[in-house]
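Note that one protein chain of the assembly has been removed; the remaining protein chains are unaltered in position.
Up next is subunit A:
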Amino acid sequence: MDWMFFGEISLAGLAMGGLYSLIALGFVIIYKATRVINFAIGEIMMFAAYLFLAFAGGMEMSAWIALPLAVAGGSILGGVIEKTMIRPMLGESPISVVMVTIGIASILVGLVEFIWTADPQLLPSFLPREPVFIGELYLAPKIAYGFLIGAALLIVYLLYFRFSRGGVALRATASDQAAAYSMGINVRRVFSMAWVFGSLAASLAGVLVAATGGLSPQFGIIGLSVLVVVIVGGLDSILGALIAGVFIGWLETVAGAYFGGEYRMPATFLVLAVILVIRPYGLFGTHEIERV
């Protein structure tokens, strides 16, 4: 066995998995706080990536100004969606809310096709292009730097949720909405905050992933494929999203390299099937017991 090759493949997979973790975090934050499975997360990623294209490409801004602007745009979009379309659905059946998020996804696809046309796009190059070597192992620069930026945000999030008042409010709401409300936590504000933070993570991931793999109105499909990560890790577990994201990224890449690209998806779905049988609530998800 060529261990050098295995090392390089593993490194590439782990780095890509880091970006999967970031997208999964967007899913989990929203679900954890509001119990809404946001099927429009991929399209929010896509919208932010198109915003980056508009700022850095169309308006020729510096990429380092365009990036925060695009991410902020994606977060605001998340907040607006929550306030105008999700909040009025409070109390409705979960299926109805899910259908609304699917509808939002379609609207966003139509919107970007209208504004930016259906042509495939490449984002202006903004990450260093010099090859990255870790020891003797080669790592594609876009993947390496994308991972570093994503990891920085992940650390900020973990610290925020652990130590800030907002983070505590979010965790309290996630664990018991009624109790949080009775303790004076503004639950509605927490819902908005969850959508904004979830969309922010997804937006940053959107720009970084699009910088690697290109952009088109169908880009949002990636968000759905990360659903596997979320289910494996546990829908309401931030730790689960992080670990499962890295693991699925690694597995997908190794399976693709050794068995062929057509085995990437079967490998991840095999893991999904096994997890669903053994732990239907995911590796780190909450096992809810209903007493009748």
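The rule we apply is simple: a residue touches a chain if its C-beta (ideal position, glycine included) is under 8 Å from a C-beta of that chain, and two chains touch if they have at least 3 such contacts; residues count from 1.
Criterion: contacts and distances are computed from a predicted model.
Visitor: Not counting the visible chains, the remaining one has a UniProt entry; which protein name from "NAD-dependent dihydropyrimidine dehydrogenase PreA subunit", "Ion-translocating oxidoreductase complex subunit G", "ABC transporter substrate-binding protein" or "LVIVD repeat-containing protein" does it give?
Guide: "ABC transporter substrate-binding protein"
Visitor: Which candidate, A:L90, A:A118 or A:I134, sits in contact with the chain we can't see?
Guide: A:A118
Visitor: Which of these, A:A12, A:V28 or A:L108, touches the one chain of the complex that we don't see?
Guide: Only one listed residue reaches the unshown chain, and that is A:A12.
Visitor: Can you list, in ascending order, the subunit A residues touching the missing chain?
Guide: Interface with the chain not displayed, on the subunit A side: 5, 8-9, 12-13, 16, 54, 58, 113-122, 129-131, 138-141, 143, 209, 212-214, 216-219, 221-222, 253-254, 256-257, 260-262, 264-265.
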